[in-house]
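Omission of a single protein chain aside, the complex is shown with its protein chains in their original locations.
Labels for the chains are A and B, by order of writing; each one numbers its residues from 1.
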Amino acid sequence: MKFRLSALIPLLIFSFIGLALAIGLRNDPRAMPSTMIDRDMPAFTLQAVSDDLPLLQHSDLLGKISLLNVFGSWCTACLHEHPTLMRLSRQNRIAIYGVDWRDTPSAGANWLRVNGNPYAAVGLDSQSHLAIDLGVTGAPETYLIDPKGRIRFKQIGPITEQVWRDTIEPMVRLLEAEQ
Amino acid sequence: MAAEVGNIALIIALLLALIQIVAPLVGAGLSNLRLMHLSGFTAIGQLLFITIAFLALSVAFIGSDFSVALVARHSHSLKPLLYKISGVWGNHEGSMLLWVLILSLYGAMVPIFGRALPIRLKSLALSIQGMIGAGFLGFILFTSNPFLRLFPIPLDGNGLNPLLQDPGLAFHPPFLYLGYVGFSMAFSFSVAALIDGKVDALWAKWLRPWVLAAWSFLTIGIALGSVWAYYELGWGGWWFWDPVENASLLPWLAGTALLHSTLVVERRYALVNWTVLLGILTFSLSLIGTFLVRSGVITSVHAFASDPERGVYILGMLLVLSGGALLLYALRSSKLRIGNGFEVLSRESGLAINNILLVCATAVVFLGTFYPLLVDIFSNDKISVGPPFFNLYFGYIMGALIIFMGIAPMLKWRHDSAKRMIRPVLLLVGATLFVAILVSLFGKSVLGGLGIGLAFWLFGGTLMNWAAKVRLGRISFTRSVALARTLPAGIYGFVLAHIGLAVCVVGVTGMGLWSSEQILMMQPGQQTRLGGYAIQLDQVTHETGKNYSAEIANFTLLKKDKTAAQLRSERRFYPVRGMQTTEAGIHVRPGHNLYVAVGEGAPDRGWAVRIYYHPFVSWIWLGALLMALGGFVALADRRLRLPSAQRNTGLANKAVSSPVSGAAT
Partner (left out) sequence: MKQVWAAILIWLAISVTSALAVTPAEQLRDPALEARARVISKGLRCVVCQNQSIDDSNASLAADMRVLVRQRILAGDTNTQVTQYMVDRYGNFVLLRPPVKRNTYALWFGPLGFIGFGALIFWLTARRRKNPKIAPAGTENPDEKQRIDELLEQYRK
């Protein structure tokens, strides 16, 4: 039987593409490798969301393990993770701070009043200054910060109970063990 | 009720498809004519039952039956009727149903129009068509069933994404699918030819109309999408190199190559193996495109709600269908009769170069589209590949292609003499240089001269070719006219399509190099100038549409102090989805468009207004339309008719299966 080796080339190329697509399926295209991992939390000044809510300062993020959560009253996916954040806050599991991104003080304050406030302190970033410094691409995003004020992990998308259990809590444990 | 009928119809269609896979294979093995003929009936049956399913879903959408989950998620009782209908395919599940409907439509054409085909080839191809059908019907039934019920029944639906509520976009998917699903015919018949071990002129003659039709539909589909992006996205872009756009461009480019290579097989029985491979490749790219849009592997603005589970299924199908076809190619392509030879200077050779360049362009777009994924997988980095990359390489390759397109069609089949070509080429080069220099000087842009020069080169070359065919100037004018009337339709198809590309190049060049814009705050009564027009904002009003509320800015366009047009641009707010869209006001002239889009504003500070002057932009779509028209005109070519019906598999098949050759055109 005649057989031409060159006739195999298309199949080989296709196999490679098929393999790449198969691996690609397991990749989340929205997962961005953050350039901020293991870098210091950038300096920032935020506006107050409301007079009766403590304003988030850079110093808040030092000396303990904390979560910095980027949210907004316009963000529907944030409602998805809110119960988890509320539970963590009630149980004092970890200090949670909020960045109310691209919002107005009144809308942000109202949102926290209606849905509950899990944050130890909140700041308003109406023009994305901090958001861009952090490389935020959408809300919600959450940063895990170690006691030295370095960013150790970034969660893109809502923190559901599952995400907390499988991804973030183990990392918190690791950080706690480092102490 | 309708939902259950639809569901059952889909299941029956799937069963028919399964029969259609098996019967021809067994029939061909046993040389059982009856089994082989069965495939024709199942193909028509599939069309029937999928049509029933599609109508059932349409009934649910038009009647706003919110007990069907899909309708609740994507429709709304207040939506205009047109969008209730287009809503059927404005979502993942419904669009897959449209996909298989069109697939079954093409499948049913095989027994209806393919009576002259040898039964073995025909039924084997239907078996492959059945595999594709069964794959996608299974996909719909198991992962994306459009007929799932919802309980409790909601009072009203979620509405259709307002960006999709547009007449242009309503017809974009049907054309697109008529295009890239149409290439399934090329795929099925290529694979069937490999199983059968035989390719002949009849095969190419049969395939060419389907490739032509699919290609023309795809051209229209892509153009509609581009027009939509132009007026709906609010800033006048017409092509983004977005992964989803690329997904439709890839089969178009490969299909364009296929269109030309089937011509070579039909007329000269050359490039045979290559054409079979290209047939497999083109539809595989359609499949990859479907995978890309629906799996979420690569993110895109246009992507449907993606689900990894669906991705796994489509990838599996891709591996079985394309992988299987390519394996078959590796094993069996050497069985095919080797194609005829040709000289370096010949029509065949020109078409081979055309194919190489088009496949290179396909490869470049493919590389750019998938490279971010590769980087993501193989390194710890994430990159974007944007327009700068595509424009660079795609531009060069298309430039080279156009240079060949200007002269290669003048070459004779088999072999030609360089001496004969010198005169017309020199004439064309001279005229092109003249035009290019003139445009460079007046347009103050060397690139502009290059772009318009290329367009002229293609236009001139194509016309010269036609003139030579009617022997213009060699014989009396009246005899030339008489000759022009008798030219085969295929030649007019070629002339239209190639001139269409030239027209398109003018548009792209004009838009890329000479467009200008103004962005400013305007108060009612205020005027500004752009592109020879004075543009005045008259007033801003509010209006409530059927399912939206709008802020409408009215403009007057003045040219030489005379009113040239009244334009309105809207900002619409769709409360059901909480979304805002911009409707641009566009003053369309043959040589340019003036494009006005209103942004945020308030009576005290005025309104943000963006005004663009877009020279020749309509030529881009006019060109695409001419290309598609060319494809349809070529369909009328009598040379593509199959010899009339013959049922026996005896002598007649033997006669046509030897390569038909001779001096064509």
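Quick note on the criterion: contacts are C-beta pairs under 8 Å (C-beta built on N, C-alpha and C of every residue); 3 or more make two chains touch, one makes a residue touch a chain.
These numbers come from a predicted model, not from an experiment.
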Of B:171, B:389, B:514 or B:632, the one touching the omitted chain in the full complex
B:389
Identify the residue among B:359, B:503, B:537 or B:620 that touches the chain left out of the display.
B:359
Contacting the left-out chain: of B:342, B:548 or B:595, that is B:342
Even though one chain is not shown, subunit A touches it at residues 30, 32-36, 74-77, 80, 102, 127-129, 131-140, 157-158, 160
Pick out the residues on subunit B that sit against the missing chain.
161, 234-235, 237, 240-243, 268-270, 296, 299-301, 305-307, 338-344, 349, 352-353, 356-357, 359-360, 363-364, 367-368, 371, 374-375, 378-379, 381-389, 393, 397, 414, 519-521, 577-582, 597, 599-600, 608-610, 643-644, 646, 651-652, 655-656, 658-663
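Going forward, only the chains that are shown with their structure count from here on.
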Roughly how far is subunit A from subunit B, going centre to centre by Cα mean, in whole Å?
40
Given the complex with subunit A, which residues does subunit B contribute to the contact?
273, 277, 280-281, 284, 288, 291, 295-299, 308, 311-312, 315, 318-319, 322-323, 326-327, 329-331, 333-335, 370, 373-374, 376-377, 380-382
Mind listing the subunit A positions that touch subunit B in their complex?
1-4, 7-8, 10-11, 14-15, 17-18, 20-27, 29-30, 32-33
